[in-house]
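One protein chain is absent from this view; the other protein chains keep their places.
Chain naming follows the written order as A and B, and within any one chain the residues start at number 1.
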Amino acid sequence: MTTDAVTRLDSASEAPRNVGIGLILRRLLRDPVAVFSLIVLTLLLIALLAAGQVAPYDPLRQNLRLRNLPPGTPPVEEGGFPHILGTDELGRDVLSRLIHGARVSLAVGLGSALLSGTAGTALGILAGYYGGRLDDLIMRLVDLQMSFPFLLLALLVLYALGPGFLNVILVLALVRWMVYARVARGLTLAMRSSPFIDAARVTGNSDLRIIRRHLLPNLASPLVILFTLEIAALILGEAALSYLGFGVQKPEPSWGLMIEAGKSYVSTAWWLTTFPGLAIFLTALSLNLLAASLRAISDPVQRERWLNAGLRERP
Amino acid sequence: MLAYLARRLLQSVAVTFVVLSLVFVAGRILGDPVRLVVGIEASEERVQKVREQLNLNQPLGQQYANFIGDALSLQFGTSFWQKVPALPRVLERIPATLTLTAAALALALPLGITLGALSALRPWSRIDRVTNVISLGGVSIVEFWLALMLILIFPVRLGWFKTSGYGGIEYFVLPALTLCYKPLGRIAQITRSAMLDELAKPYVKAARARGLAERRVVFVHALKNAAVPVLTISGDELAALLNGAIIVETVFGWPGIGRLTIQALERRDLPMVEATVFVVAIFIIVTNLLVDMAYTWLNPRIRFSAAGDA
Partner (left out) sequence: MLQRKILLIISLLLLLLPATALQAQDDTVVIAVGIEPVSMDVWRGFAETGGPGFLNAVEQLVTRDFASGEMVPLLATAWEWIDDRTIQFTLREGVSFHDGSYFNAAAAAASINHTFDPENAFDLLDFVGSMSAEAVGDYTLNVSTPEPDPILLNKMYFVPIGSAQQLMDDPDSYHTNLIGTGPYRFVEWSSGESITYEANPDWWGHGMMDEAGGEVSFQRAVYRFLPEDQVRTAAVQAGEAHIAQYITPEQCAEVSMSDSARCESAASVETIFIRMDTNSPMLGDVRVRRALQLGIDKDLIIETILGGTATATGQIVNDTALGHNPDIMPYPYDPEEAAALLEAAAADGVPVDMEITLGARIAVMPGIDETLQAVASMWGDLGLNVSVEFFDPEGFGQVMLVNIKDVPEDRNFVAVHLHGQELLDYHISYRFYFSCDGILSVYCNEEAEALWNAAEPLAGAERDATLQQLNQVAHDDVASGYIGHLDFSYAVSNALDWSLKLDHRLQAKEMSPAG
């Protein structure tokens, strides 16, 4: 075990083998999964940047006579665009609302995941690396955070700071930081007394350098995966907060709110909840696959397997 | 070890105290609980009368002193809402939540770890991709939606299990399935990632080279070393299940503590809120302590010192 850690360190710092960017790109494009996630992410980017141009309908335009039309309903007006994903409980085009809702949902998901991820990871590493009182303090804060009811916390922030889009991100980050903190601390604890950290310390490296050079790279892959998992949780969390009066309010769309609004129709109009749910799933899936692919490329041992696996499975 | 436990115990008492104080303050600054007790069309005289009944007319300092005194003797007063002592009512609802949570975790943990390990063994294979979709589906799932779909498919269409209610195994299956999917997904993802890290390490190659059985290499050595993040996330999931349980309990009419908490909060039933937070805090503190103790068991290099050694 002890020698393993040292060799692991060695392999991580080993110069990358000579694999050209071109090969990796070609390989990426040949991997249907990677292509799929790139396509999804590109579509999301288009939705973010040009929702108004690509959405076939005004996401707010109601037509009570066209409520809950199933997916694939042909356009009602002459020359209109078909309602590919159907219409919602007020006769609005679901696809157009999904496209417009992407902005809020992704901003909230990415924003709060970044905020909570950075803060949580930093605190977790501090707790695990230095131990003692600092560890106690940070981990008891985690206990505190986990014991305090989410609804009450949200209401407190709403009361103190008022409603607002940024406050949604803040509340969600406040609720989720401890997930990263606990994972980062657990891994740091397991690594802090390992010989390679000791060796680094003995050779006079500063704590900051040890953390940055030796700890962080070893924490990166679980934390990045956690990050992609958290995005989905946070996009859903946004709906709960909007329901309490934070952030975007109906009739403005967000994926979470669309699901919230469709809840009464699960048995009669499944598309109202299924498509925004699917959008969240695809976002999480693509980011996750992309993260895994990038990790595979950056890790020499995995890269080998990844390249081989792709070749083996090619039709 | 004993010194460590004693220190953790003291700290936990302090954490519980702080949480309860925060809840006390929050409950009293966030609107007027009396108005929610008496309803919207109540006269001012009645509001005053109820305020007296609930001892909410006393100065805040006095209320706080009473509250702390009561809490020290494990009393949280009489529920504003149900007019019964709050803590016994909360404790009465604990078994329903604990059995459901335990069932969900008992499903999620082995399945999640198995799926994750399977993925990690053959990264980028078909199995890996299928399990990835399954586990990310769990992460992105809307529990409300899943619960209703299960209800509409099984009891309504097929006549299997019960739509709702609390009782024997036929009542248990759907809520437990609904509740386990999200932690299953997260545990599978974290296991996969941690296992990939471990399997890439030279000692695995060395062990294989020494002719150790593949099963032993994967499931004994690598899995044990990968267990720290998996354990951490499982502890989190256990705590989160209490939250996830709110939705599942509401949909299935399950008489657990999650729904009680939400109702108490919505009605600003402060004694009930305080009693639920107290119970949940103890639950979470114990879980986190157990997770920390399990670290040292999994990885003997991890030691928690009795005093600050920074």
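One rule holds in what follows: contacts are C-beta pairs under 8 Å (C-beta built on N, C-alpha and C of every residue); 3 or more make two chains touch, one makes a residue touch a chain.
All of these numbers come straight from a predicted model, not from anything done at the bench.
Asks: Any idea which of A:53, A:203 or A:268 touches the chain not displayed?
Replies: A:268
Asks: Touching the absent chain in the whole complex: find that residue among B:21, B:57, B:99 or B:114.
Replies: B:114
Asks: Using the document's contact rule, name the residues of chain B that touch the chain not shown here.
Replies: The list for chain B reads 30-31, 35-36, 38-46, 49-50, 53, 81-84, 89, 92-93, 96, 111, 114, 117-118, 148, 151-152, 155-156, 159-166, 169-170, 173, 215, 249-256, 259-260, 263, 266-268.
Asks: Determine and list the chain A residues touching the chain excluded from the picture.
Replies: Considering the whole complex, chain A reaches the absent chain at 60, 62, 64-65, 67, 89-90, 243-245, 249-251, 261, 264-269.
Criterion: only the chains that are shown with their structure count from here on.
Asks: Okay, in this complex, where on chain B does chain A touch?
Replies: Residues 7, 11-12, 14-16, 18-19, 22-23, 26-27, 29-30, 122-126, 129, 132-133, 136-137, 139-142, 144-145, 148-149, 152, 185-186, 189-190, 192-194, 196-197, 200-203, 206, 228-229, 231-233, 235-236, 239, 243, 261-262, 265, 273, 276-277, 280-281, 284-285, 288, 291, 295, 299, 301-305, 307-310 of chain B touch chain A in their complex.
Asks: With touch defined as at the start, can you tell me which chain A residues reach chain B in the complex?
Replies: 1, 3-4, 7-8, 11, 31, 33, 130-134, 136, 139-140, 142-144, 146-152, 155-156, 159, 178-179, 182-183, 185-187, 189-190, 193-194, 218, 221-222, 225-226, 229, 232-233, 236, 259, 263, 266-267, 273-274, 277, 280-281, 284-285, 288-289, 296, 299, 301-302, 305-306, 309-310, 313
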